[in-house]
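Below is the structure I would like to discuss, written out as structure tokens.
As you look at this complex, bear in mind that one protein chain is not there, while each of the others sits in place.
Our next item is chain A:
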Amino acid sequence: MTPSKPLELLAPLSGVLLTLEQVPDPVFSSRMIGDGLCIDPTSQTLCAPLAGVISNIQDTGHAVSVTDDNGVQVLMHIGLDTVHLAGKGFTRLVVDGQRVEAGQALIEFDADYVVLNARSLLTLMLVASGEPFVLLAPEADTVALGQPLMQVSPAQASDAACEEQGDAVFSEPLTLPNANGLHARPAAVLAQTAKGFKATVHLHKQAQRANAKSLVAIMALQTAQGDTLQVSAAGEDADAAIKAVVTLLAQGCGETVEAAPQAAQVATPDTSATLLRGVCASPGSAFGQVFQVAEPALHITEEGAGTSLEHATLTRALLAATEALQALQDKAAGSAQAEIFRAHQELLDDPTLLEQAHGLLTKGKSAAYAWNSATTSTAKLFLGMGNALLAERAADLADVGRRVLKLILGIQDSTWELPERAILIAEQLTPSQTAGLDTGKVLGFVTVGGGATSHVAILARALGLPSLCGVSMQVLALTNGRQVLLDADKGELHLEPDLAEIEALQVEREQQLQRRERDMAQASAPAATRDGHRIDITANVASLQEVQQSLPLGGEGVGLLRSEFLYLDRNRAPSHEEQADTYSAIARALGTERSLVVRTLDVGGDKPLAYVPMDAEANPFLGLRGIRLCLERPELLREQLRAILASAGLARLHIMLPMVSLLSELHLARKMLEEEAQALGLSELPKLGIMIEVPSAALMADVFAPHVDFFSIGTNDLTQYTLAMDRDHPRLASQADSFHPAVLRLIASTVKAAHAHGKWVGVCGALASEVLAVPLLIGLGVDELSVSVPLIPTIKATVRERALSDCQLIARQVLGLEEAAHVREALRQFHAATVDTSPVREN
């Protein structure tokens, strides 16, 4: 081989130079892909650093490599974690195999889009073929496009180029688990491992084959999740190489991948099991038959039957889907549900989705294939953004995608042929699925995923149906029609219930109905324990309508007005006058004798506002939420305070700040409130309190207490922050239980601190609405329970059944227990011992 003359690489971009060590990504800083440097770009067109052939340009346009005639290969990777952008923000100007001149434009990118949507724009230029190089201006800290940047020494015979030795051995086919295929990061890990063997190692995807020791070759395979791959090797250590590479691929090549579904386990459940346990998501019990909610597999043919025909099919399906969603909206039980379907409708009009789908149609693909590709790739993009809200939207997109797909394929929509007395069993239920339910035939729900605050749980409670979640996967293997007994109160699903059990539950149900009637009859009476201790039972509301519903049910005021939902049913943002009118109408409905606690806007990165530009946050639950956001955008809070203050005097007005974790937040907000009240000429300030939902506020309650008029404990957030468990986490949700002694201890100390300063404490979280928790909360000294509207009569009746002294006893006892399940069990026993005398006592 004749030594070629030194090769100069030109700067592919203008920008600020960094060394690889500085790059905050171990794949690059460890040089496992190759040595080189990093540019933080100030230009937006990536140009070729050398003349050669495009050996690989990724479909997503974020990476490209150029190989010159001597085999020097330079890889450029624009940004960090930009593969998740799935091509958005990048325009490819060249294609694979194209010959390019040094300095020729390769990729254009939208720098503003990338910095706002990806981790970083730091761009890597790496000599992937491994030749040594020297920097031409080692002292420079910036570089201009096209400037000579480094000099690569002539290539030496590379050991990777060795010939295939003897017959190749092939592995079994395997399925690629990586969500984004073998992009730079996993490809580098794979190549690194393959290089450790003397044998030649190849990766096969259908007819294509790539040298597994070459990062670029692996990337050029353009693999995607689910692709079937095979590994081959030839040479002395071929078997060992195959074993190592196959194992690595199965484990995700350094990426976290979901374990392959253990189908075998599901298919053969432990037949001896007669009882499955879960978490009660909605109380009650039912004896019914299993109905598995499984979506049928859809068979999609890729090739279309003519562009115009497929085009018409897609258009027709989209139209039909829009109409179906409109019908669902009109029928929807609540405004929140209607809102979901309205958003689904918007998705159907989305230009990006349509563009993608139409693009595939013109390539001769079928309508089903085109639509499916467009929705799944976009859903994948959302999932990869690391944002909980967008991840949920991915589920919505999949939901809509399926709806249209079924219309295209002529499959009946999910109005399942429900049997009578159905107990619906599913891994997870989507809003679309639950919305279309014939609730007359459904007796209960059992799901594998979700927790007590999941969508299906909320829906089940709204329908008054029992629901169990967090049940083992075994439940999915139960045959349709099997008679089962769902006892949500105890968290049990009996697979072989005997007659006695069924009858006992039926009797209990009867009694519950009678009890409900009795509770309703006594709803307007105050809630006082048997020994005369008075508890205020107020309502959690989000609309004037709910306030009006709460009054005949015995609601003694509003303990939580979720102000952000006041604007739900509007197309336009309301003016100050309209907002003020809304608060005033609610206050007027309550009257001067009842309390109204308005919580100020509680939004944040997890539920962003369209009108407040916000940075995407890596961890929105620990970011700018609640009062933090309001203080960051003070006009937002001031405007809301002005509107709330307009209702002063119409009810006993209280203002409550969410997510307070620092005393300074309270002081700042109080100052604003005082200024706004003064500007309006109000002589008397409304009461000002804070939510206790962050452990720091609970632990410092004695410090907060002198500065507030009241506390209200938000048990949902307090639980997730105390236990560091996301309440929507599929695996953790069932453990993120507010009955955990740690949460209860925080409640206990908060109450103690408040009472020491003569302030009252309410509980407005979901815990207050749980019958089981009522004696406990009374015993801990809570003064007010703010509960969901339909439960007001039940909670009031529960208070009346207890004696304060008993409640104090049990509360003290459970604070010393080890875990939530023990607390629940102790409270159940307490309930049986103190109330069970007769659930339907003398009328």
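The rule is short, and it goes like this: contacts are C-beta pairs under 8 Å (C-beta built on N, C-alpha and C of every residue); 3 or more make two chains touch, one makes a residue touch a chain; residues count from 1.
One rule holds in what follows: contacts and distances are computed from a predicted model.
S.K.: Pick, from "PTS glucose transporter subunit IIB", "Putative ABC transport system ATP-binding protein", "NADH-quinone oxidoreductase subunit K" or "Ubiquinol-cytochrome c reductase iron-sulfur subunit", the protein name that UniProt gives for the chain of this complex that is not shown.
M.R.: Options "PTS glucose transporter subunit IIB", "Putative ABC transport system ATP-binding protein", "NADH-quinone oxidoreductase subunit K" or "Ubiquinol-cytochrome c reductase iron-sulfur subunit" narrow down to "PTS glucose transporter subunit IIB" for the missing chain.
S.K.: Among the options A:Q22, A:Q147 or A:Q412, which residue touches the chain absent from this view?
M.R.: Touching the chain that is not displayed is residue A:Q22.
S.K.: So which of A:Q98, A:S120 or A:Q522 would be touching the chain we can't see?
M.R.: In the full complex, the listed residue that touches the missing chain is A:S120.
S.K.: Among A:V66, A:L353, A:I586 or A:I690, which residue is in touch with the absent chain?
M.R.: Of the listed residues, the one touching the omitted chain is A:L353.
S.K.: Pick out which of A:E8, A:D239 or A:E639 touches the chain that's been left out of the picture.
M.R.: Touching the chain that is not displayed is residue A:E639.
S.K.: Give the residue, chosen from A:E255, A:E564 or A:D581, that touches the chain omitted from the document.
M.R.: Of the candidates A:E255, A:E564 or A:D581, A:E564 is in touch with the missing chain.
S.K.: Of the residues in chain A, which ones touch the absent chain?
M.R.: 15-16, 18, 22, 24, 40-43, 79-80, 111-112, 114-122, 141-142, 339, 342-343, 346-347, 350-353, 378, 382, 385, 389-390, 393, 564-565, 567-574, 579, 603, 607-613, 615, 633, 635-636, 639-640
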